[in-house]
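Have a look at the structure below before the remarks.
The other protein chains are all here in position, but one chain of the complex has been omitted.
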Amino acid sequence: MKQSVIKAGIVGGTGYTGVELLRLLAAHPQVELSVITSRSEAGVAVADMFPNLRGHVSLKFSAPDPKALAGCDVVFFATPNGTAMTLVPELLHSKVRVIDLAADFRLKSAQEWQQWYGLPHACPELLKEAVYGLPELNRAAIKSAHLIANPGCYPTSVTLGLLPLIEQGLVDEQHLIADAKSGVSGAGRKAEIPLMLGEAGENFKAYAVPGHRHLPEISQSLEQTAGKKVALTFVPHLLPMVRGIHATLYARLKDTGADLQALYETRYAQEPFVDVLPAGAHPETKSVRGANVCRIAVHRPQGGDTVVVLAVIDNLVKGAAGQAVQNMNIMFGLAEAAGLGSIALLP
Amino acid sequence: MKQSVIKAGIVGGTGYTGVELLRLLAAHPQVELSVITSRSEAGVAVADMFPNLRGHVSLKFSAPDPKALAGCDVVFFATPNGTAMTLVPELLHSKVRVIDLAADFRLKSAQEWQQWYGLPHACPELLKEAVYGLPELNRAAIKSAHLIANPGCYPTSVTLGLLPLIEQGLVDEQHLIADAKSGVSGAGRKAEIPLMLGEAGENFKAYAVPGHRHLPEISQSLEQTAGKKVALTFVPHLLPMVRGIHATLYARLKDTGADLQALYETRYAQEPFVDVLPAGAHPETKSVRGANVCRIAVHRPQGGDTVVVLAVIDNLVKGAAGQAVQNMNIMFGLAEAAGLGSIALLP
Amino acid sequence: MKQSVIKAGIVGGTGYTGVELLRLLAAHPQVELSVITSRSEAGVAVADMFPNLRGHVSLKFSAPDPKALAGCDVVFFATPNGTAMTLVPELLHSKVRVIDLAADFRLKSAQEWQQWYGLPHACPELLKEAVYGLPELNRAAIKSAHLIANPGCYPTSVTLGLLPLIEQGLVDEQHLIADAKSGVSGAGRKAEIPLMLGEAGENFKAYAVPGHRHLPEISQSLEQTAGKKVALTFVPHLLPMVRGIHATLYARLKDTGADLQALYETRYAQEPFVDVLPAGAHPETKSVRGANVCRIAVHRPQGGDTVVVLAVIDNLVKGAAGQAVQNMNIMFGLAEAAGLGSIALLP
Partner (left out) sequence: MKQSVIKAGIVGGTGYTGVELLRLLAAHPQVELSVITSRSEAGVAVADMFPNLRGHVSLKFSAPDPKALAGCDVVFFATPNGTAMTLVPELLHSKVRVIDLAADFRLKSAQEWQQWYGLPHACPELLKEAVYGLPELNRAAIKSAHLIANPGCYPTSVTLGLLPLIEQGLVDEQHLIADAKSGVSGAGRKAEIPLMLGEAGENFKAYAVPGHRHLPEISQSLEQTAGKKVALTFVPHLLPMVRGIHATLYARLKDTGADLQALYETRYAQEPFVDVLPAGAHPETKSVRGANVCRIAVHRPQGGDTVVVLAVIDNLVKGAAGQAVQNMNIMFGLAEAAGLGSIALLP
């Protein structure tokens, strides 16, 4: 019985976040998939490109059409960076709510955005209005938001992992370390040499150590929380697998007396999609594959002053499409977990 | 709103078919997970062994207890071969319906069973009563069955792939070839050297070419269909991946005039879980990962007299736990697709 | 002590057969790497593109230069199909011996070549002169050849697997089946969506079932051997791994009395790079990874009239660069195994 059906549109949708969004929305009890646009694939059945959707999604890609999108209640952007910002103002004007899964609205500073993304921002006036869609940080603001900047995959795992420590001021914010590892789907569905199985399979490497675009996004959230500048060393790595992010986080404790296990359990006790593991545990990415959940464990090895936090998510779910649906649910007053109940696929 | 809740028990359940059954039953709208037994893990929370179930299944493994099982409407056996046959007679006597995911009741001949499984059958009198649970072949009998022999993973893919040809008598039944490839989860959750990532990763090989236990099971179904003896060469291979079976089937056409595409489309038109792809297609295992579906394509290369059928399933779903749930749905008069709607995880 | 050093050039060399050729030639005791050309990478150090070569190869890619190539004793083409045929005539005229790792000279019929490769052949007069470089079939001709058509990866495994049966006329040549599986490196170092880890990882599928370019090449060798037309059904599949081909070959025996194990052992007894396994064995691709060897096992399941041959190679070594070096050794009168002694990397 579908009550209060929400008409959803997707712009883009030929990438991995797109197909994942389709998987989730097709199974959502209160959503009607209304339109999905792709200039290059117009006329192609979505299920011809993504055969897992055969029998579940009968939509075809259509050429971008402002009118069709204006008829939606919510439009998701699953486009490359720099696309949403050219279309969002008009949609907002038409009272459509927007959730951007790309990076266009994640940074508050247009200048910083330009520095990291290499082009001027097309609607800097919206950056303030946009709400950074990490429910565990901004749930209240999401409820009334019209424009959601859906967080990046790395930032979701790193921020959720560090948040309790930063909120309580327990660690030296000037020397935070995030050693993060991602499956290749985090880079999108792009035909690039380093993402080929022949290159990325049976291989492991760090990349973008001098500077990765997710760094300012993480810093912004942590600084908002800390109320001061933080310094984070962020080192992403490419895993020889498809889905999953594991963030290993290091910080120096100002005070080794705190009960870190209790801190994390308390902080996330009411969160439906953050699971704090028992003391001593090691979360594995496979335990969250396909599910909208972040599992976290906290350690203090050898009783020293270095805290180690382990956080895992599925980069395409809690790190992208799942979180986008969670944001939609909050925005439209639905049960926050609607359509997000599926259990991770293991093995 | 759960109507007519079915109380389900699981015997075994520490293996891969067990955890997959738990994943599916936990999400089934009309099932209540009542008991799960494991002698070795009694007292352990299921979610401690399979962390994907955290927050979804609160059951603990309990020591096998006939009374608790007798209180169930249906009991699934996810045990090693040879276990179910020692417990099933008593359960049937208690009016519990039984679905055995192991091989105990798959062969009609006790003698043949002993030959392939190496021990005498404990209740040969039940072999006739047991219904081989391939709905596409035996749906009517499943409806009224008390004991289901859930098909093996290879047999599901091979039988569905060959069925239309055999039913119509279109091919030489004396020279059928099934070249089948399976992910390692098909071998179960067993700590054996050949299943280690160090051995099976970045590796591919055939195994059991002289004779595999799934051969008599497939032959039995095909012979039942053909009404005569068939000769099948069955060569299984181990894929360097976790989930998925791809069967490549070869047969010699007696008559090259038949419209094979139409034959397959017609045969499976009403089947909710068999998807015949358009002519020229190549199904991929990832398109069925986590989903209860068999996708099939049929080819006749170079217009010759050899037909090539490609069939893919997820060995743990349509090849095991999903098919078991499908059988349960049929037995209890539920919608056949209840609890089986999840979309394959891609990428 | 390098005797009679051979100056070798490589045209192309930015792909996987190129880097593998470099790995082998750099370690060859009688070869001096003289020039490697790539229009797109001119000026780039080879080791910057392929970091495994750091410390072993100091050459830079240079723009194609006929003079430099004409100064070589042998030139290897590791180029896309259709390139070698435009350059080879001039090189042969300069008395340079040529080994083409692409398909330009593999088919004897220019018409058939055009049909499968989609463009007219540039030097059809050389097709007869070219020697198909499968030493186990054509060693004598290779010795005196000036132009070698190095076999494709699939054809090497399929032809070596079927050769003894065809030579002895033991099987029905009108119904041969080759079910072949290849790691992704067989498709080359190309940025294409289906070769991405996100697509090909944890996935398995057949492709090109209606017709693959390696089919006419295999048929040609088998027909040359059989002295008559053969009909082969060839189904290639893509494995979720990097290196290795496994060919599973099926044929119907005209006579089930032959001692197949003895046949294979005798046929290959003197071959340095074909290893016939003991009866009952199953070769695995990992046992040949990085090594110039084809391992073969022969089975007759259930004593029927279907013979099953299992053959494995490393597609980049015995299926490409290693075989090219083997051909070079034969052409120049070196020890056939020179530079080819390395042991497969296991695990």
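We call the chains A, B and C, going by the order they appear; numbering starts again at 1 in every chain.
Keep in mind that, in the parts below, a contact is a pair of C-beta atoms (placed from the backbone, for glycine too) under 8 Å apart; a residue touches a chain by one contact, two chains touch by 3 or more.
The model shown is predicted, which means the values in this text are computed figures rather than measured ones.
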Exercise for review: Quick one: jot down which shown chains the absent chain touches.
Suggested key: A, B, C
**Study point:** From A:R213, A:R243, A:R267 or A:K318, residue that would touch the chain that is not displayed
**Key:** A:R243
Point to revise | Contact partner of the left-out chain, one of C:D104, C:E199, C:E284 or C:D305 | key: C:E284
**Study point:** Touch criterion as defined above, residue of C:V242, C:L260, C:V298 or C:I330 at the omitted chain
**Key:** C:V242
Review point. Just one of B:K60, B:R189 or B:K254 touches the chain that is missing; which is it?
Key: B:R189
Review point. Looking at C:T83, C:N150, C:S185 or C:T306, which residue reaches the missing chain?
Key: C:S185
Practice item. Identify the residues of chain B touching the omitted chain, counting contacts across the whole complex. Key: 16, 184-185, 189-193, 195-202, 240-242
Practice item. List the residues of chain C that touch the chain left out of this view. Key: 16, 19, 23, 26-27, 50-56, 185, 189, 201-202, 242-243, 275, 277, 283-284, 286-291, 293, 295, 316, 341-347
Check your understanding: Where does chain A touch the missing chain, residue by residue?
Key -> 175, 177, 179, 181, 183, 198-199, 201-207, 209-211, 231, 233-235, 237, 239-244, 246, 248, 250, 252, 280, 282-286, 289, 299, 301-302, 304, 306, 308, 310, 312, 347
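Simple rule for what comes next: only the chains that are shown with their structure count from here on.
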Point to revise | Centre distance in Å when chain A and chain C are each reduced to the mean of their C-alpha atoms | key: 45
Review point. Any idea how many Å lie between the Cα centroids of chain B and chain C?
Key: 39
Exercise for review: Measure off the straight-line distance from the CA centroid of chain A to the CA centroid of chain B, and report it in whole Å.
Suggested key: 36
Study note, to complete from the structure: Touching two or more other chains in chain A are residues 16, 185, 189, 201-202, 242
